[in-house]
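A single protein chain has been removed from this complex, and every other one stays in its place.
When the chains are written out, they are named A and B in that same order, and each has its own residue count from 1.
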Amino acid sequence: MPDFARRIPVGRYRGLHPVTKAILAMVGAIVALGVRGWTGPAVVLAAVVLSGALAGVLRRMALFALATIPLVVSILLVNTFLYPNARDAIVTVGPLSPTWTGATAALQATMRVVAFGMSAAVFALTTPIDDLLTELERRGLGRRGAFVVGSALGAIPRMVERAREVVDAQRARGLDTEGGPWRRFKGLVPLLGPVILGALGEVEERTMALEARAFTAPGRRTLLRRLPDSRRQQLARWLLLLGSICLVVVSLSGVVKLP
Amino acid sequence: MGLLRRWVARQFTTRVIVLMPVAIAINIVLGYTVQSVLKLPIYVDSIGTILVGVLAGPLAGALTGILSNLIWQYAPIIGGSNIGPFAVTAGVIGFMAGIWGYLGVFRSRPATGLRLAVPAAIAVAVIAVLAARMYTIPQYTDPNVGGYPSWVYAAIVAIGVVAAVAVAGFIYVRRDAAGAWVAVAGALTGIVAAIVSAPIAAVVYGGVTGSGTDVIVAALRQGGADVYNSSLGQGLFSDPIDKTITCFVVFVILSGMSTRFLARFPLGERLIGRAEDGDSRPRDAV
Partner (left out) sequence: MSAGLVLAGVSYRYAGALGAALAAVDLRLEPGRVVGVAGANESGKSTLCLVVAGLAPSVIGGRLDGSVRIDGVETAATRPHELAQRCGLLFQNASTQLSNTTATVLEEVAFGPCNLGLPAAEVVERVWWALRAVGIEPLAPRDPARLSGGQGQLVALASVLALRPSYLVLDEPTSELDPAGTRLVAEALARIAGETGAGILLVEHKTEVLAHIADDVVVLERGTVALSGPAAEVLADPRLVELGVEPPAQVRLERAVRAAGLEWSAALAEAIE
């Protein structure tokens, strides 16, 4: 196999096996969302910042964080000011009375959401999905699953391109992307049509092309690329996964009270 | 066991495997365009999911929904999003779409005159019942539990009327009784989606969604509803509308495809009626 086709990633974090990085993302999600209180999200945030720094993607992660601002603002406002059955007001200004309970809940929810989002962001920024798909297929995923995900990832930019062309053409004819909701809704229909129908029209020929390339042959598909794995990583994966599940169980059952 | 395996295998023919990525892309691109670029208060990120469910079956539909959410969260090519946890909802929507597919809900039912009036009346009645329920749910009128401010009541009535007129109009303009079925399917899907999403939103997101509909959450909280109920109230407001619109879009798309194309899908025959005798069906390579 020539080098250009091997594409082995380098770096302390990026060089990890894709399944390891996927398990890290899964563990991040489990702990950030499943462990009640401050501990879970805090631990995940710390881990995520560390891995982001190792991989050199902190700046791009910040962009992902910025994208969560509308959600975070909503969480903070609605919960601080309108938390059900909360009586401990911080201050009372006219009809508004933010509460400590509400603020606590709001901050915890915010940390949860940001931690989860950032753990997903680290994964998205450091792991080419086709690396992951190849290694999953090696471990039994099946060619159809790998094809569906891989092909979807290729189809999205193609469709965006097509949509952009249609939007430009419609804008030349007066489609409003500003303006009131009804205007925007009306402009939506001429956009949906060509993009969706065009993509669906290709399904027949793509199906035949797949059959013509023996896609439905029985047995395991040959995988040309192999990414380096290590015993240490395999062990770490299992430990992390089991550990995170235990942590969630412990936290939810109240056996140990974590802050 | 063998029966189950065959039921699974029948839904994942090569053609379905080719359709799913296209459907996932439709979900993500349209969802992003509508939510972030056009900034409309609807999601429209389930068109592909419901399309696959109706054409291929419940498992294929569910998988399409789940994968769309996971891909948008973990491999976002456009617009980062935090909807990963709602993969459960997407899976349920796709599964229900498969059931609609089996029931032939999206099949065209051309009719004229009085035979249109009955389905139209049924659809209007269903919408009226749903709106009335939302209007009078005890949780929302009991002052100890919650309650809407008055503008929400007016909004419910207004939207109910608009929906009823739109659906009845659709049935009459296209002379197709299927509009009633599609509306009911969309409303039911929306209600189930809201019920499934509420706990997720409450536990993960502090009960809000980050979009404009959070005013409804705030309004319900003000009336005294707790985190879960305010989330549920918001969901029951926006999801049935969004899913009904989505189902009608799917219906229009399907009605524009040739029977030749539809027939080759696992549930295609339920969309077009009986197949011709003497033709060999496409051999489903598994």
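In this text, a contact is a pair of C-beta atoms (placed from the backbone, for glycine too) under 8 Å apart; a residue touches a chain by one contact, two chains touch by 3 or more.
Worth saying up front: this structure is predicted, and the values here are computed from it rather than measured.
Asker: One chain isn't shown here. Among A:Ala217, A:Leu235 or A:Val249, which residue touches it?
Answerer: Spelled out, the listed residue whose C-beta touches the missing chain is A:Ala217.
Asker: Where the complex has a chain not shown, which of B:Arg5, B:Lys39, B:Arg115 or B:Arg260 is the residue touching it?
Answerer: Going through B:Arg5, B:Lys39, B:Arg115 or B:Arg260 one by one, B:Arg260 is the residue touching the chain not shown.
Asker: Just the residue numbers, please: which parts of chain A touch the chain that's not shown?
Answerer: Given the touch definition above, chain A has residues 1-2, 4-5, 7, 130, 143, 146-147, 150-151, 154-155, 158, 202, 204-224 touching the missing chain.
Asker: Since one chain isn't shown, list which residues of chain B touch it in the complete complex.
Answerer: 14, 259-260, 263-264, 275-276, 278-283, 285
Definition applied: only the chains that are shown with their structure count from here on.
Asker: Any idea which chain B residues touch chain A in the complex?
Answerer: Listed in rising order, the residues of chain B that touch chain A are 12, 14-15, 17-22, 24-26, 28-30, 33-34, 37-41, 47, 67, 71, 73-82, 84-85, 203-211, 214, 217-218, 221-222, 224-227, 230, 249, 253, 256-257, 261, 264, 285-286.
Asker: Which residues of chain A touch chain B once you look at their complex with the stated criterion?
Answerer: 25, 29, 33, 63-64, 67-68, 70-71, 74-75, 77-79, 82-85, 105-106, 109-110, 112-113, 116-117, 120-121, 123-124, 129, 144, 147-160, 163, 177, 181, 184-185, 187-188, 191-192, 195-197, 199-200, 202-204, 206-207, 210-211, 215-216
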